[in-house]
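A short write-up of the structure that comes next.
A protein chain is absent from this complex, but the other protein chains hold their places.
Here the chain labels run A and B in written order, and each chain numbers its own residues starting at 1.
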Amino acid sequence: MTSNASASLTISVTELTKKYGRVFALNAVSIDVRAGEFLTLLGPSGSGKTTLLMAIAGFNRPDSGRICFADEDITVLPPHKRGVGMVFQNYALFPHMSVFENVAFPLKLRKISAEEKHHRVMEALKTVQLSGYAERGIDQLSGGQRQRVALARAFVFGPKILLMDEPLSALDKKLREEMQIELKQLHRQLGVTTVYVTHDQREALTMSDRIAVINEGELAQIGTPREIYNRPANQFVASFIGESSFIPLHRNDSGQLVHESVAVLPVPNEETGKEWSLVIRPERLLLEKPKAKRTNGKIFFDGVITELVYQGETAIVMIELGNGKIVTSRANTRAGDDVDSLELGQKVSVSIDKNDAIVIPGGTK
Amino acid sequence: MASPEINKIEHLNADKLLAAERHENLTIFALSLPALIAVLVVIVIPVGWLFSLSFLDSSGQLSLVNYQKMIEYKSYARVFKTTFNVSILTTLLCILIGYPLAYFLSQIPRRYVGFFMLTVLLPFWTSLLVRTYAWLVMLQRNGLINNFAIDLGLWDTPLKLAHNLNGTLIGMVHIMLPFLILPLYAAMRRIDPHALQAAANLGATPVQAFWQIFVPLSLPGVVAGSLIVFVLCLGFYVTPAVLGGGRVILVSMQITAILEDQFNWGAASALGVVLLVLTFAALFLASRFLKLDEVMFGKR
Partner (left out) sequence: MSWWQKAASETQVTHRQRVWLYILATIIMFLLVIPTVIVIPMSFSESQYLEFPPREWSLRWYHEYLNTPRWVNATITSFKVATLTMLVATPFGTMAAYGLFVSGGRMSKMLFFTLMTPMIVPVILIAIGTFYVFGRIGLVNSIFGLVMAHTVLSVPIVMIIVTSALRTYDLNQERVAQSLGSTRIRAFFEITLPQLKFSIVTAALLAFLTSFDEVIISIFLSGGGNSTLTKQMFSALRDYIDPTIAAISTLMILLSTGLMLSLQILGGRGAR
């Protein structure tokens, strides 16, 4: 929709650095957020997500770097001139105002006529499904309702950028999953450039157009959920998003990556490092039938079952490879897969499709 | 040729950001400037001036004569001893009386605390001078207490209760009690009741649980409260002046006496400096055991 494209701005963050004492909360982070995109900042607690978001909103002054909205450098612009909608984890609703007054607050500041104000507040409340609640006090709302008021207040004045800092983390699991879908729909409806912070990888995968993974103040990887999951760029991303087993690989002289003297894969690019790791996602590591044919498109490993965990639709099978390395396979519990017949100590072989095999530079810790 | 370019990128916008930062810090600093100026005018300059006066003799020459006198003259030593003794006694009596009441308040259901707490707050809110006056009236020769006691047959002739050390102590303890009880009560409320349940579960009798669990856990409150009381006692003036009847001379009273009788600023200042140093020493010693901000907040 063209109308949506004009309702949003690009954000470009360049070399943003912020130190607290000796700690780099942000270390030369550069991220470009596309117009109308839903970008999630994902990382463990203390990785610098909030610091980055607050810098974009103008509440946190970086030590150096540049932030632009479209082509305009807003690095030192005061927050009230930036025109970004903002939702905090604890909502930060104004408790001395009603729901209506909360949502009307940005419109009041913009001196919008009473009629128009009323219309727009009601429209926004309708969007977040709180039509009947305008005159309520904040203390009469449930957690989920407060969340919606905070949201309505953030977009009612038509900001071109929406920033959210772990907005769902205070809600219980069921409500949180409902709100994830609703937020996604709202984003589609408004088409506003959104930067969303979470430490929950599943939430990030569910909601985002793209994910920027942050670790210790640095950008670890940026990409679509599929790219991040299927092609993690390093060990941190691979272990933080989804489950992974790591198997050490060596590069031999002919440019092949080798495990236990068996060449498994070609080196993916021109990089020269000797140490590499194979990343294995449990659901992609398949248990082989005892006499299965070893086809060329797969990598095979032999080992002994050390742990079996039944989880209903799937079962976790941990397999110790010859050298003490343990890999995890997640197997279906369908009758045909014979998981029920597995026993501790049993010798098995497992395989992974070469297309599912992920290779990252660096050794395995 | 490439290095300046790299440098530039590394410190992108750094100057602009630093300027903005400075501006903001200045604005925020400016908010506390009026209060700081007031402190400068009322505390720093006057106390600093006294400090310098204390090092001048009567002819305006730099000397330590004021401090020498303090060591040589027995009367000064007596004043410091009295001040110290009165402060310690008051503090101990406050603990003795305040602890049971704080304990009582911490044990009753919260919804009743407000009511009983009024008995601590009412005196706390009431002017110190008024309370001192009330004690003077109650303690005098034919005052309330003597009359009652004689009516009850506790003693025959009126006892001398006011205008001496007894009266001073009674008045000071009454005035200082809220300063002990309020932080102590807060500390007792912070004690996790599960700790006592666990003790009981492990076989402690209620008395053992009280002495071995509750009392040690309430000690920070006792220390905080007694510190406030002790420090306030060191500089006390009004109550001993009125209830001591000239028989209990504390440092602060000696200071005014010197000014009124001899108009000797040097001697008075030297006493003041020593009083200030003692006060800070007490606080410093205490700060090695507990967080000073908590103590200050206990004081509300």
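Rule of thumb we're sticking to: contacts are C-beta pairs under 8 Å (C-beta built on N, C-alpha and C of every residue); 3 or more make two chains touch, one makes a residue touch a chain.
Keep in mind that this is a model prediction, so the values were computed, not measured.
Looking at the complex as a whole, the chain kept out of the display touches A, B. Among the residues B:63, B:164 or B:279, only B:279 touches the chain that is left out of the figure. When the full complex is taken into account, the listed residue touching the unshown chain is A:153, out of A:153, A:199, A:259 or A:281. Within subunit A, the residues in touch with the undisplayed chain are 57-59, 78-80, 82-86, 88, 90, 92-96, 105-106, 109-110, 153-154, 157, 163.
With the whole complex as reference, residues 25, 28-32, 34-36, 38-39, 41-43, 45-47, 49-50, 53, 97, 100-101, 103-105, 107, 114, 116, 119-123, 125-138, 140, 142-144, 174, 177, 193-194, 196-197, 199-200, 204, 206, 209-210, 231, 234-235, 237-238, 241-242, 251-252, 255-256, 259, 265, 268-269, 272, 275-276, 279-280, 283, 296-297, 299-300 of subunit B touch the missing chain.
The working rule: only the chains that are shown with their structure count from here on.
With centres taken as mean Cα positions, subunit B sits 55 Å from subunit A.
On the side of subunit B, the complex with subunit A involves touching residues 9-14, 16-18, 20-21, 24.
Looking at the complex, you find that subunit A touches subunit B at residues 14-15, 28, 61-66, 73, 75-76.
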